[in-house]
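One chain of protein is taken out of this complex; the other chains stay put.
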Amino acid sequence: MDKLLYGAAYYDEYMPVERLDKDIEMMKKAGMNVVRIGESTWSTFEPHEGEFDFYHLDKVMDAMHKAGIHVILGTPTYAVPTWMVKSHPDILATTDKGRGIYGARQIMDITNPAYLFYAERAIRRMMEHCVKHPSVIGVQIDNETKAYGTAGPAVQEKFAKYLRDKFGNMLVEHPELYDNMPEGYKGVSEDDILDYINYEFGFDYWSNRINAWEDFPDVRGTINGSFKGEFHRFQRKLVTDFLTWQADIVRGYIREDQFITHNTDYGWNGSSYGLNEETDACDNAAALDIVGTDIYHFTQDDLTGTQIAFGGDVSRSLKNDNYYVLETEAQGFPGWLPFDGQLRLQAYSHLSSGADMVEYWHWHSLHNAIETYWKGVLSQDFKENDTYKAACVIGNEWNKLGEHLVHLKKDNKVAIIVSQESLTAINSFPITSPVSRSFGYNDVLMQIYDALYKMNIECDIIWPQQIERISDYELIIIPAMDSASGRTLGAIEK
Amino acid sequence: MDKLLYGAAYYDEYMPVERLDKDIEMMKKAGMNVVRIGESTWSTFEPHEGEFDFYHLDKVMDAMHKAGIHVILGTPTYAVPTWMVKSHPDILATTDKGRGIYGARQIMDITNPAYLFYAERAIRRMMEHCVKHPSVIGVQIDNETKAYGTAGPAVQEKFAKYLRDKFGNMLVEHPELYDNMPEGYKGVSEDDILDYINYEFGFDYWSNRINAWEDFPDVRGTINGSFKGEFHRFQRKLVTDFLTWQADIVRGYIREDQFITHNTDYGWNGSSYGLNEETDACDNAAALDIVGTDIYHFTQDDLTGTQIAFGGDVSRSLKNDNYYVLETEAQGFPGWLPFDGQLRLQAYSHLSSGADMVEYWHWHSLHNAIETYWKGVLSQDFKENDTYKAACVIGNEWNKLGEHLVHLKKDNKVAIIVSQESLTAINSFPITSPVSRSFGYNDVLMQIYDALYKMNIECDIIWPQQIERISDYELIIIPAMDSASGRTLGAIEK
Partner (left out) sequence: MDKLLYGAAYYDEYMPVERLDKDIEMMKKAGMNVVRIGESTWSTFEPHEGEFDFYHLDKVMDAMHKAGIHVILGTPTYAVPTWMVKSHPDILATTDKGRGIYGARQIMDITNPAYLFYAERAIRRMMEHCVKHPSVIGVQIDNETKAYGTAGPAVQEKFAKYLRDKFGNMLVEHPELYDNMPEGYKGVSEDDILDYINYEFGFDYWSNRINAWEDFPDVRGTINGSFKGEFHRFQRKLVTDFLTWQADIVRGYIREDQFITHNTDYGWNGSSYGLNEETDACDNAAALDIVGTDIYHFTQDDLTGTQIAFGGDVSRSLKNDNYYVLETEAQGFPGWLPFDGQLRLQAYSHLSSGADMVEYWHWHSLHNAIETYWKGVLSQDFKENDTYKAACVIGNEWNKLGEHLVHLKKDNKVAIIVSQESLTAINSFPITSPVSRSFGYNDVLMQIYDALYKMNIECDIIWPQQIERISDYELIIIPAMDSASGRTLGAIEK
């Protein structure tokens, strides 16, 4: 698309009064040209198991099309309907804290076959019914996907098989790994793979050896950081597998000119940003046409710019290309309401990082439930307000200037190498000192990123999977790389 | 009764040595004329299922009668015997934290049929055996009753039926409520009631719709504040139903001149007082002849007077009449031991709010268990001490002056309207700010109450159920009314 996209998530399903025409009128006035719909509304369009009703989606797509506003369809799979959990309680993930209780989103086991069956059917029915609509420019699969701590018996069984395959293949390729172990490690377990796993993970400690596959212990209790780290890596792989599976389904329905994207969020707490511990955005990106992201950041006096810039640099670097901001705050929650001029500053900051879309979460503000005070462009009164008026300025500017501002590129000389494995490793043994709170991987990363930002040195982000890209830069910064493969180390040395 | 009542809770069951005659001698010397007995001693008077032995109650009633001291009988139902839980483990409430473990009081499911069967039998046997005794002036039903978070499957089933009845009746009376919903809400669920419930609660959000009654989800996990608030209201209704049920049983046994009361406690934490989130004292009051209350408050340098006054204003306003302080502190716990003169100051403060009784919890101090250091009039040594001596002053004054101080009335010009629903609502979304801890409904209420108190402006309390009373006042203050019915709003407007 050779124009900037500007809009908001829109939920006709949540509206307490009939608002669609009026909302579209206000969107048009604000120069908005895109909405995201459909995600999180599974229980509305499949109210009873197997009975589908696309009333809201049809209605919104038709009205948006008539108004010349583009639609991004979101698959609804991150929030499951009541009927599904009632029939199949084990769809709820079993985590460190036991089996969850229905209510919140993102509480299911994304490997559960019953869940996957219902999810696939719902996606296919949604695609069959909606995706050919002329308003639809693309599909967002799921929402900020993680494994949600899923660690029930079936997941742990998959993990054991994953380990057997991984270390089995390693020994086939490098039999010297086995041979080089001290003699005492050999021939103790049921097979060579377990002998080697016991050696690599140091399971002799505290009598934790696994000497037969059927002895595989409940990984949730482990005191072995390497084992826990490997399980976290496996959980991230479940996320990639799940997103790839969804993308493959969706790809069977979309036109050439429609895209698949996903909104990855990055860890933030306090004023810091960083990698998301629970998902590997780089592995996930392979399944997507365009990278998407959710960027929420402190505002008012606490608006630093670094969070927007970091989220943008990460997103742009994943495919070395432009990306979409699929969610960012409009009014946000109390304390985030933008000062005069901040909404515009933020919007242009996104563009300057390479965003081709800025989409607010969300258009209106909810009248119920946990995000009632996480406010959208409009408040619960649906009236024009300062934030809406600021959006009108942005939207109308972009309608005029958009073709000049779209597809902005960077040619950075500096890159930071990041590492999900190091994140997990360092967070297992966080840095503590008498004068500071516990200090993890993202804190180290952000210290460096902030310093660059303040010196006005722009940078890209490199994952180990893209390690060959390091030859494109003049300066490479490698913070806190606690864990790295031989391939990564080799590339760095070279 | 045309005299003030002054006394203490008395537990012959807990005495490590035979003390009754000596205690009565000391009570007489202190001018005490009432004791409360019986509550919390179920396992003593029904040691084995179905075997009753009223040894202690008979002994105390006879001795008190002989000494001219009145007795209030407490039903023992708030602490269940070991045998009951051993035979019927599901008597223990299932809450947000799962099924409880035997030990503490107030851990049962007050809707459990087995519990209700045993409770009814114990109450009837207690009434048959004791209530006609000439010493007995009234009955206290249960103790500081709440629902104790009960939320097991049977309770949730009741809740679903309650919702179906409530919203079903609403639609019968006001069919326009259904008609006025946006079209998209109609005909989605199994019936009109669920369509309307989904609309009212906003269940489309995060796919939380209930489209068939058998899909009703576990309410403990809900992220919907309105739904949680409705469940809390339902839990408060369980309390009212339970107390009404007890009162109805007891009423079948008492004489015309005997009363039914109940000791409601009000929320306190830090130095603040306020409504009790878990029970609706106004709904409960209908079942009682005389309102009773437990008022515990900070003492020593932290004695402000507002806690006594607020508890009194609430209690007096419930029936616009005098009330009983069924429990208040004598020595209390460490840090509460009254300074010289404070016990008397407190006693007269109660009278000035309209109390006709002040009863300490408790006469002696426990030699075991969790309240060992929550001390009564006497310490574990049973000796005369400063607090006892202060009580002697009060008791003897009241014996002389009581007929002039009893039935004191107020004619206030100011009233505060309170709201249990608003309490729940605001506590779901507490007020936070950079400079303060989270700030809830009771904090707002107490800011206003404290300001009035400091200006020496006395006030009454009005519940929405008594909204017609607002015409009696010159100034009405309505703090933090986040949730109100049309009837309440109409009365206020008028």
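We call the chains A and B, going by the order they appear; numbering starts again at 1 in every chain.
Going forward, contacts are C-beta pairs under 8 Å (C-beta built on N, C-alpha and C of every residue); 3 or more make two chains touch, one makes a residue touch a chain.
Quick caveat, the model's predicted, so the values are computed rather than measured.
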Quiz item: Among A:216, A:333, A:439 or A:473, which residue is in contact with the omitted chain in the full complex?
Solution: A:216
Quiz item: Of B:66, B:174, B:367 or B:454, which sits in contact with the chain we cannot see?
Solution: B:367
Self-check item: Interface with the undisplayed chain - residues on subunit B
Solution: 11-18, 40-44, 47-48, 53, 55-56, 59, 76, 79-83, 85-86, 100-105, 334, 366-373
Quiz item: Can you name the residues of subunit A that touch the chain not displayed here?
Solution: 182-184, 188-190, 199, 201-212, 214-218, 220-226, 429, 432
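The rule is simple: only the chains that are shown with their structure count from here on.
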Exercise. For subunit A and subunit B, let me know how many angstrom lie between their CA-based centres, rounded off.
Key: 48
